[in-house]
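These notes concern the structure reproduced below.
Note that one protein chain of the assembly has been removed; the remaining protein chains are unaltered in position.
Coming up: subunit A.
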Amino acid sequence: MEKIQGNVPSVLVHDKDSAKKRTKKKFNVEHLLLGSIIPAFLIIAWEIFSRLGVFPSYMLPSPSVVLGTIIGLGQDGTLAGHIGITTYRVFAGFILGTIAAVILGSFVGFYQKAERLLDPMIQAFRSIPSLAWVPLFILWMGIGETSKITMISVGVFFPVYLNIISGIIGVDRKLIEVGSINGLNAFQLVRRIILPASLPSFLTGLRSGLGLGWMFVVAAELMGASQGLGYLLVLGQNTLSPETILASIILFAAIGKLSDWLLKIIETRALHWQDRVAKL
């Protein structure tokens, strides 16, 4: 008897929960359908025109051929290697660039002296198009992983750095006063007010940094690589096979989107307290 009584509310709660989940799922499916209409239409049109021979296959192969190339790469086992090495380069460069940006950005954000000392120089470096570093890095570090990862971390550095600084500088003075009135010292002010308050800006920096990381890995791998998605681009160009190039582009898009999506989940979790405007 007791057992039954105990079970009733939990069942009820469970039902309510799953009903909520169901409506949410339905909503997401609807979004997915709505967003896929135009791409699906375009892909079908592309396939039809390719088969009719409107697009010459040596210029623009049909989607099914591109898909076949990806599957073929997967079957002969090279796909995992290409994706793995490219992801590794982006990840390593992203971590290194972020660490450098956090250290320098916090210094410049917190200490006015550091800002006057470092910021003009860093801003001057920023105005150099980052790809211009490539020949120098190759000269210094050779064509191996080091130069590629350095290249990517330079790309990641600037958006993260700039966003950290603007986050720290933008912390509401009024909130800091609440901390002071509660007797917080400088270290506690940083940990309990400035860090959480600048978190949104930091995460925005991370996301744009990651985007640039994916951009720079292409450049780094185009310069010279024996493996990686960027290498597939070069390979496709040299062997006159546009399907390899397209396959690589599609893989870049998919993985880049996936990594951004992961960061976005982290962002939403970390910033659930933000009072954002709901989209219509």
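Methods note: a contact is a pair of C-beta atoms (placed from the backbone, for glycine too) under 8 Å apart; a residue touches a chain by one contact, two chains touch by 3 or more; residues count from 1.
Here, contacts and distances are computed from a predicted model.
For the omitted chain of this complex, the UniProt record lists the protein as "Sulfonate transport system ATP-binding protein", which is one of "Sulfonate transport system ATP-binding protein", "dihydrouracil dehydrogenase (NAD(+))", "Circadian clock protein KaiB" or "Transketolase". Of the candidate positions A:43, A:143 or A:175, contact with the hidden chain is made by A:175. Seen from subunit A, the chain kept out of the figure touches residues 174-175, 177-178, 180-183, 192-193, 196-197, 199, 272-275.
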